[in-house]
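Of the protein chains in this complex, all but one are displayed in their positions.
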Amino acid sequence: MSLISRSRPAPPPALADPRRPARSTQGLRGWFRDPRNLLLAVVALVVAYLAIVPAATMGVASLQSQFLSTGPVHWTFRHYTETLGTADFWTLVGNSFGYAAATAVISTVIGFGLAYLVARTDTPAKFFAQVAALVPLIIPGILNTVAWALLFAPHTGALNVLLRDVHLPAFDIYSLAGMVLVQSMHVTPVAFLMGTAAFSQMDSSLEEAALASGAPPLRVFRTITARLIRPAVLSAVLLMFVQTISTFEVPQLIGVPGRTFVFVSRIYNALQAFPTDYGTVGVIGVFILVVATLGLWLSRRLSGPGAGVQTISGKGYRPTVTELGRWRWLGLAAFVLFFVVAVALPLLMLVWSSLLPGYEPPSWSALHHLTLSNYREIWHTPGLVDSVRNSLITAVLAGAVVTVLSSLVAYITVKTKARGRGLLDGLATIPLAVPSVVMGVGILYWYLSMPLPVHLYGTLTILVIAFVTIGLPYGLRYIVPGMAQIKDELEEAAAASGASWPRTFWRIYVPLLVPSLAAAFLYTVIVAFREISAAIFLYTQGTQVVSVTIYQQWSNGSYPVVAALGVVIVVFLAMIVAIVRLLTRRFGLNRQ
Amino acid sequence: MHEVRHSRAGRRARSAALVGAALLLPWTLTACGSAGLGSIGAVEPARTPQALLPQAQAEGKVVWYTTFADSDVNDMISAFQKAYPGIKVDALRLSADKLPSRLVTEQRGRKYNADVISADCEPVYQLIKVGTLAPYRVPAAPPLPAQLRNLPDGFGNAVYVLTSAIAYNPDGVKAQHLQPPTSIEDLTEPQWKGRFSIDPSAINWYESLISSMGHTKALQLVKELGDNSPRLVESHTQSLTEVQSGEPLASVNAYAYKAASLARKTPGRMAFANTDPQPAAAALAEIARNAPHPSAAKLFMDWIMSPQGQDSVVKITNHTSLSPAAANDPSVWNPAKWKPAWSMPVITADTYDRYLQEYQKALHAI
């Protein structure tokens, strides 16, 4: 026998190995020598920094007597007792939660439903569907809301007039239902992006097993597909909920007129006082953050350990497409319906408004007044070209940074067993719960006060930082499910083939994650163009962006001109979305 | 890959960094904090433009924080540069509610970016109070009305006047068999219930009411308006657009100059009625403290407050000027017919907040 065999007799139950040396030789320094760990540590620090700045500012603001004032300040709980102690604050809570919950559920159901149609069935005209599903997100929030207000104005709204003509009850947009309608249409694309990311990367063998066991397709969907997709669904609901609570357009333009007040209304009131009551703003922000953190913890609990089942393996990766037969035209019809309601209607209203010198509701007589003068006037809008250029630069940069950061953070949370990874995921998600207004103030304050070697105030960089902070939680939500569905063995095989970790990441993970990466990139680009609440605190003479231009025009300019501007921006962004989709189609896994 | 030892060392590093950052942050936030911005300095005497010119040209540019409308700013800048070529104007457009906090935050962070500020008088006064502005006597400023003379010395530069009027949709009013409104009290009548809008953040309008009819009466009027189900609006563009669309039919505190220019474009759907007394608010222009280009700033101020500058203001923006030679829009400004009721910038911050609260409460806006 050529093997040296010396099996040790069974040792006593104790585990201690007397030869165990001091671990210090292998400790911190050795750990950092691995480029992978160094990179991941840097990423973790960057994300923590980005997340903590606005959240901490919010906390400090809530505890200081007069944040950002010029006199002496001292620490106090006054803001908490004053705000949380009033009865009408809790009315606000009820309204806000009702509004946000309804929006979250509706937009997730629609978004994931549409995503299923695109990713897992043979619904025709997929490319159109994918672009169409994103367009509601592209329309600037203010204009989208105003368009709906004009469409459904209780007496003169174009759609209400039609409804009354066919003896149906009119719909009062200035109500909670109206708020939910508009906001749902607006955020469904976010749920759609998350849904496609999750669905299109599912290995269908699990569903096929169920089908083969004799379960009808509907039952398979209910019991198998729905369970597999559950973590993504819960994530989406939470995201929509928190986002809805923090955005201002619908509450201010539809809620206030209808006297449905939510958190954001209170924040806006506080901002109007002089000196600005940052204390109240901070308290509400902290409240939202606590709620969002609880929600995040809850959704984790309900999803089960790990962010999803690993269903992309190296073997037999063939996601099936359910053939709907005749029903696939119904799928297309669903898309068309969604497109008409969520996109075409407000867009048409915008176009209509942009073609009139002074606004009037749609009517035959109004057709005589149509003109292109507003479009000509746009070109004379000061700094339009500059603001578009600024938006483009900040959008692309922010998109790239978010994509890179989120994929690395997703790797840490999903693929490593590092102890702090739950905390990191939580940190990266915090910006979600910080209302954009607070984000803007927080970032502004920090970068003005911090003794940094570089002066970032007044540069495009500070805007990029804001957009990255806002977009990062979404990027994570798009990428984590994709990352989780890739089997560990694919990475191990690369390492065993001699590839260093960066090479493995670039050549194995990135190509497999292209749909998720594209979603994260696109979403951040759209955020950068649309984001106003934070940007309005951070722009200066040379760094005005498109969202600010639109806001200025809408505050005290000409409505038809800003409508024309909105139409131009929508077309521009739709082109970008289409281009990115085209590019990633070639590189994605689903070469359909 | 499952490497427990990695994770422990990594976790140590990460925890340390996080704790460090967390400790550093509040300290920095507060340490950088409470230095006061200082009080109002001594008034700069007026200088003639000629005396300022060489210095101004050396400085080369002036940074102007303004609430002027986007479309007007560039034209204003061109007008200035016609008079003084070679001095660039970098304009930062901000909305009235954002401008004060921006300036304060910047200065608190020791960033002195702005040279000239122009905004509504209420926020400007608060900025004066916290010491972010520097007083300067402009040589040819238009005379201030009596009610505004309590502005501190060196700060009384009314760059234009904003008046409010009742805007309404004449075709819509006729179609609903209503009479066009002529006074604010008209809109408290039952037939106008739910058919008009009001801006719940127009404190200057409320202050004008107070100064013309006294606090009690003004509050009562606002309460009656509030009980008549007004639609609340967020922006002036929005309120006038809605009137044009016919729903609601009227807006109580619309900007008259804006209503006037829209009325010219779409007379069937936009008309306005000035009330007597007419709520009026001045917009002030001031120099910022520690302005980076002081001479150019003074030159710009001199220009914009001069008859020529005011003439440009009226021509370009259609606002009203207090300059005696100004050719104001007679449909908007006629003190003989409509006596201006001025809003009162010189009040304490507490009073300001109190007025804001009771105004919004009366309108059921909070």
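Letters A and B mark the chains as written, and numbering starts fresh at 1 in each.
What we mean here is this: a contact is a pair of C-beta atoms (placed from the backbone, for glycine too) under 8 Å apart; a residue touches a chain by one contact, two chains touch by 3 or more.
Quick note on the criterion: contacts and distances are computed from a predicted model.
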Exercise. Out of "Glutamyl-tRNA(Gln) amidotransferase subunit A", "RNA polymerase subunit sigma", "Carbon monoxide dehydrogenase medium chain" or "ABC transporter ATP-binding protein", flag the one the UniProt entry gives for the chain missing from this complex.
Key: "ABC transporter ATP-binding protein"
Quiz item: Which listed residue, A:Ala51, A:Ala129, A:Ile288 or A:Ile508, touches the chain dropped from view?
Solution: A:Ile508
Quiz prompt | Residue of A:Leu423, A:Ala493 or A:Val568 in touch with the missing chain, whole complex considered | solution = A:Ala493
Quiz item: If the missing chain were put back, which residues of chain A would it touch?
Solution: 1-11, 13, 15, 17, 19-21, 25-26, 30, 34, 312-318, 417, 487, 489-490, 492-501, 503-504, 507-508, 511-512, 589
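What we mean here is this: only the chains that are shown with their structure count from here on.
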Quiz item: Using the average of all C-alpha atoms in each chain as its centre, how far is it in Å between chain A and chain B?
Solution: 34
Self-check item: Complex contacts: residues of chain A adjacent to chain B
Solution: 23, 26-28, 30-32, 34, 37, 40-41, 44-45, 48-49, 52-53, 56-57, 60, 64, 68-73, 88, 146, 150, 153-157, 174, 252-253, 256-257, 259, 261, 265-266, 269, 271-276, 357-361, 377, 380-382, 415-420, 423-424, 441, 444-451, 457-458, 488, 491-492, 495, 536-537, 539-542, 544, 549, 551-559, 561-562
Quiz prompt | chain A contact footprint on chain B (complex, rising order) | solution = 1-15, 17-18, 21-22, 25-26, 28-30, 32-34, 36-37, 63, 67, 69-71, 73-74, 90-93, 95, 97-98, 100-102, 104-106, 108-111, 113, 122-123, 126, 130-132, 197, 200-201, 231-238, 240-242, 244-247, 258, 262, 265-266, 269-270, 349, 352-353, 356, 360, 364-366
